[in-house]
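Right, one structure below, let's go through it.
A single protein chain has been removed from this complex, and every other one stays in its place.
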Amino acid sequence: MDANELLIWARGPGFDIALTIFVVGMLLRLLEVLALGKKPDLSAPRGSGPEGAVRTLIARTLPRKTVFDKEPLRIINGYVLHIGFFIVLFLYGPHIAFFESFLGFGWPALPSGIVDAISAITILSLIAALVFRMNNNVMRFLSTPGDYIAWAVTLLPVLTGYLAYNHLLLPYTLMLALHLLSVELLLVVAPFTKLTHMFSFAMARWYQGYQAGRRGVES
Amino acid sequence: MSAPSVEKGIQFIKGQIDAPVASFFSACVHCGLCAEACLFFTETGDPKYTPINKVEPMRRIWESEFTLFGKLKSMLGMGEKVDEATFAEWETLVYDGCTLCGRCSLVCPVGNDISGMIRKVREGFAAAGHAPEGLIGASTRAVEIGSPMGVKLPAVKAQIKHLQQDTGLDAPLDVKGAEYMVLLSSMEIMNFPEYLEAIARIMKQAGKTWTIASKAFEATNSGIQIGVSDIAKVLVSRIVDAAEELGVKTVISPECGHAFTAIRWDGANLIGRPYNFEVKHILEVLDEFVEQGLIKTEGKEDAKVTYHDPCQIARKGGVVKQPRNLLNKIANNFVEMEDGGEMNWCCGGGGGVSANERADEVKLTAFNKKKSQLQALGVDTLVTACANCRLTLEEGLEENEMDMPIVGLTEMLAEYLVEDKKEEA
Partner (left out) sequence: MNDLTLGERLRQRGVSRRGFMKFCAATASMMALPPMMIPKVAAALEQAKKPSVIWLSFQECTACTESLTRSHAPSIEGLIFDHISLDYHHTLQAAAGHAAEHAREEAMKEHWGKYLVVVDGSIPMGANGAYSTVAGHSNVDTMHEVAEGAAAIIAVGTCAAYGGLPMADPNPTDAVSVEDLVTDKPIVNVPGCPPIPTVMTGVLAHFLTFGRLPELDHLKRPKVFYGQNIHDRCYRRPFYERGEFAETFDDEGARKGWCLYKLGCKGPTTYNACATAKWNEGTSWPVEAGHGCIGCSEPRFWDAGGFYQALSVPTSDVGSTILTAGAAGLAVGAAAAVLNKKTKGAAVANRETITIKDLSKES
């Protein structure tokens, strides 16, 4: 199988398979969670649950000073990593074309050169995340193989995208095929690792925020 | 009824896993930031105290029972087991190394309520026979005698008698139709009788009717701490029954953190129906009285004071601005502790830790946080609103040879009541 064949497979059947696993897997995970239900809270509310839920959903995006002061680098790196990943994913012209193809609408792209620079930063940030994970005693203690797998499958699409764009290491067509395959790997792996947090974070924040809202406490 | 066992423990934990818990485990990215919020980690430096690690047995059960991937792993023999050794290993983390203070829940970037999960996992540990002796003892006394410290009604009556003799004030027992039903914690009965006197004076000035129920004077709830809902339900039912029997409008939770959580938030869920009375923390009631002009204060404390927020009252109970309103009324030199308010650091004795003698050492280590906070602040007096915090802080200060008076906010307020000043004068 040469690069063209690989690219054709990755753009066609490969993507279909990966996307199907991703969608089925994520819905499975979601319904597995929701099925467990939540008993209604019978205590007299002091505030509004939904209001608290929405507040926490948004506010929890920012760190608490008490923890930020202790781990500023790790927290800042977390932002760089996530924001970098989102910019590269959502503001690169070819990626927008992908979303447009099934959403039916697009949005303006960032200059490719800027996206290129941001992807380099994102790669460095991912490497830093790994260094933190291996050097911080709490993170090392908590880490499971799943954490490293999730890290690797997140890095690969950014890395291959960067290499493809800059014509490094391998011919563009092959690198593009590898880029798509790495995205497909990410899609396949995501529902079965901590990458589920891309959706479940909202549920987690909602549930905690809802309770906090009812109790009239900050969260 | 059967003897405690691993199977029973697992079954109880399974029963505790609901959608929020499942979403929390699905969302955790092992970032480890919760450790930075936990005083057991910050003071010991031992990563095993990382909050999310404390619920690892629950995570294993969730994964193997409630996720397809986990079921497959178990089938292939790759699942992580929860057995006797697991319970034994985690017992000290779940009970001794956590005060259910809830700081971790507030810093988790994905929004996991970790302390809420620790409260839930204790149900399984208790069912598996892995609850600490100290808490079993306290629960047994609470159920059999009526108070975790073994306080009985005669002790309360004796205190009321003292009150009547010393001040001429009254603490009426079992008054039907009273507006307020006042609860006490064992510690207030045994160690801090000032509280009852303060209540009596405040209620008198506010002109409110109030009562103490002879069937339910005890506010604390060991069931909540040990993590046995059935016991918690027995204990909270006493209060609910008494309040409904007497037909009071509002039940006042005393200066005790977990008691407030038990009555205010957990109680209705334990008995399975909403109350037909209100529950308020004493600080909420006092703040209302001041707001409505029902009580007036005169003069202010000149000493430098700070306020220690009890976790269950501030972070988990939402009573944050009331103690500040009150303190600013009666103190000239009130300063905030670092992270004061909803992010305050725990005293180290909450969540049943102070009732668990086995945890004494780690509790004192954890106290180092409060110690350094107080040293940095250099205050003369420490004010708080939880008898358990107060006792833990007193012990910690004594152990560290620090001399600092600790007072309850209610009794401090009572000292500055206008009427009382006149009487004394």
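Here the chain labels run A and B in written order, and each chain numbers its own residues starting at 1.
Simple rule for what comes next: contacts are C-beta pairs under 8 Å (C-beta built on N, C-alpha and C of every residue); 3 or more make two chains touch, one makes a residue touch a chain.
Computed from a prediction, not measured in an experiment: that's the story for all the values here.
Student: May I ask you to name the displayed chains that the omitted chain touches in the full complex?
Tutor: A, B
Student: Check each of B:Ile231, B:Val279 or B:Val353 against the chain that is not shown and name the one that touches it.
Tutor: B:Ile231
Student: In the full complex, which residues of subunit B touch the absent chain?
Tutor: 1-4, 8, 11-12, 14-15, 17-18, 65-66, 68, 126-127, 129, 131, 136, 139-140, 143-144, 226, 228, 230-231
Student: By the contact criterion defined above, which parts of subunit A meet the unshown chain? Give residue numbers in ascending order.
Tutor: Here the touching residues of subunit A are 2, 4-5, 7-8, 11-13, 15-16, 19-20, 22-28, 30-32, 34-37, 92-98, 100-102, 106, 108-113, 115, 167, 172-173, 176.
Note that only the chains that are shown with their structure count from here on.
Student: Between subunit A and subunit B, tell me the centre distance in angstrom, where each centre is the average of that chain's C-alpha atoms.
Tutor: Chain centroid spacing, subunit A to subunit B, equals 38 Å.
Student: Under the definition above, what is the set of subunit A residues touching subunit B in their complex?
Tutor: 28-29, 32-39, 41-44, 46-47, 56-57, 60, 63-67, 70-71, 74-75, 78, 136-144, 147, 192, 194, 196-197, 200-201, 203-209, 211, 215-219
Student: Using the touch definition up top, name the residues of subunit B that touch subunit A in the complex.
Tutor: Residue positions touching the partner: 17-24, 26-33, 35-37, 41, 45, 47-48, 50, 52-53, 66-69, 103, 105-113, 116, 264-269, 272-275, 278-279, 314-318, 320, 339, 342-343.
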